[in-house]
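One protein chain omitted, others in place.
The block that comes next holds subunit A.
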Amino acid sequence: MTRPWYPKKSLIKDTSCTPEEIKEIVACSTYIDSFIEAESVRSGVPKEQLMKQVREHLEEMGMDKKMHVIRWMGIVFLKISFMMRIGIFVNETAILKLKEQMGKNPIVFLPTHRSYADFCVLTYICYHYDIELPAVAAGMDFYSMAVVGQRMRETGAFFIRRTIVGAPLYAATLKQYVRTLVAKYHAPLEFFIEGTRSRSNKSLPPKYGMLSMSLMAYFAGEVSDITIVPVNFSYDRIMEQILFAYEHIGVPKPKESTGGLLKALRSLNDHFGNIYVNFGTQISLKEYLKNTNLVTNETLKPTSLQQLTPEQLSQVRDIADEVVVLQQNSAVAIITNLLAFVLMDSLMKCKALHYEELLLEVQWMMEVLRGLGASVYEKDIENSLDRILVVHHKTVALDRERRLRLLTGDLMEVSSEVSAKMKGHILKAETMMTAVPVIQLQIYINPMLHYIMSPALVYVLVKRGSTNTDKLANDYYRLRKLLKHEFFYIERTEKYILNKAIDYCKQHHVVINDEGTLRVGDANRMQFLLEWALLPFLTTLMLCLDVIIQMRRCEHKQVLKLVQERAEREGRHPYCLSLESSANCLQGLLATGAILKLKNGSDSIYEVVPAAMEKCRQLVSSVLPEINTVWGRNNPVFERRAPLTSRL
């Protein structure tokens, strides 16, 4: 911690700017000046006042760099990591290679966002490998945290507001700030392309705003290239997992505060397992755009006024989509994922597994995922399994007969305070007791689902009746679109992915090709896995369809409530209680034109398009898996968590 630290810069120029100078460049830019001139005419507010606001915004967002804070934060980070018994695994080859080529042009790190730990870990890795600490885009929630916000700023964080609607001057300042950081600052830029932490631990559709702002520096010819580095984080145990599970069913997240952080610190005295950081295939922006002409009408403007043309914007969107796929491809399957799959499988079968069976199942699961193209990190399964059972001791445990059980929470009444805050339907305590653990389990299945999704859809489509490739493809694309917001994909590669999935299914006897006709094969174990993997998502879709058909016209929030209510009543898969999941389904239905969205104030209202809706319903109900399982406490895999005995 006291060693000399000469980090490698991402952009080496004759002179390098300090964070203060960056702010000054932004404030004095032609763009800000022009914006103020125009805004002053529009709104009548004096220019001096607008300029003052710009400077205030810059103070609010601008990052800083203080060496002593960086060192202290490094120590604190290590301390906490030891407390959490965390191990960090990094793809060292990739990071050293990246470091090797640094200095020529700006770098943008685009990590997945699964936990607040993400940026801490990445910043620490940079610190460890002597790479200039990245400028990280952080939410305003942190800004308002006493002490912490300022320390984050001093290690290179800058703060952005969650919403910029109705604040044009702020938007302009942010746009110029981000762009200037990329063009002029010597450190990598880091932000989360998904925009927010994914509560479900799988990729969210990318947001394009920050990426557009940061890539602008290249389109405006301010830099010769920009290197985009997708980063994937895999966690053995996400520290927010319980909060995420509650958020899924409608209990809002607590507000970030320093007090809260200190309180949370105590709960961190536990085993949190490993964090796996993998760097995806880099994109060189120049290489990616090599066939496009950078000279447009926009180049006639002053550099800082240059905007993306509509074509360039669509290129940026393509890149963003690509980045999400690259993040997914660099996801490593770890023991937690394997365990989650095996346990869910046993829940679906209503049969708790003995430790010995468990080992075999995990082994099988590992081979399956590997076969589907995932890179599996585990080697010594028994060891890892023992380790992970300690890490997840709050949610899973071996019972006296050494059978693996999912621990349910205590049966506690939902306090009136919490129920007042709940966004959706007020669930019964009975439901919550089993739903919350299952959702937590699903969270570790989710990041692997993009490998399974396509073969699974192929299987369920073949299962409903023999078909040929063309007919299959048609319905496959429709289902994919309905689930697009749940499982992100790129349109362009869909055909390739489908063919690969069909090949996979044929190879593994999931389906059989009988002279052009596809019918069901005999790989029962695999088929069951594929089916239950789809179960929660198709069920939610079905529930949404039923609710909307019944209501004909319904408010967004109301649909979500009714879906939850129905899912609870009918004893469906607990993941169907997820508000996020039903919202994603509604997006899918909108995209396929089965419903229309009408705006009514702040809330949107959906209206059924009967013909399209009927087609959707037929399709979904035809492929909906029928799995007889119980989600209540009478499922033998559940076990009531032993009440905490006093340690003394």
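For this structure, a couple of remarks:
To be clear about the criterion, a residue touches a chain if its C-beta (ideal position, glycine included) is under 8 Å from a C-beta of that chain, and two chains touch if they have at least 3 such contacts; residues count from 1.
Here is the rule we use: contacts and distances are computed from a predicted model.
As stated in its UniProt record, the chain not included in the shown complex is "Alkylglycerone-phosphate synthase", which appears among "DNA-directed RNA polymerase subunit", "Small ribosomal subunit protein mS25", "Translation initiation factor eIF2B subunit delta" or "Alkylglycerone-phosphate synthase". Touching the chain that is not shown, out of A:K484, A:H509 or A:R633: A:K484 (per the contact rule at the top).
Considering the whole complex, the residue from A:T180, A:S198 or A:S212 that touches the absent chain is A:S212. Checked against the hidden chain, the listed residues A:P310, A:G516 or A:G601 yield one contact partner: A:P310. Only one of A:F35, A:Y504 or A:W532 touches the absent chain when the whole complex is considered: A:F35. If you put the hidden chain back, the residue from A:K99, A:K301, A:K557 or A:K615 that touches it is A:K301. If you put the missing chain back, the residues of subunit A touching it would be 30-31, 33-35, 37-38, 41-42, 160-165, 168, 171-172, 175, 195-196, 205, 207-213, 295, 297, 299-302, 305, 307-310, 313, 317, 481, 484-485, 491, 583, 587, 590-591, 593, 597, 604.
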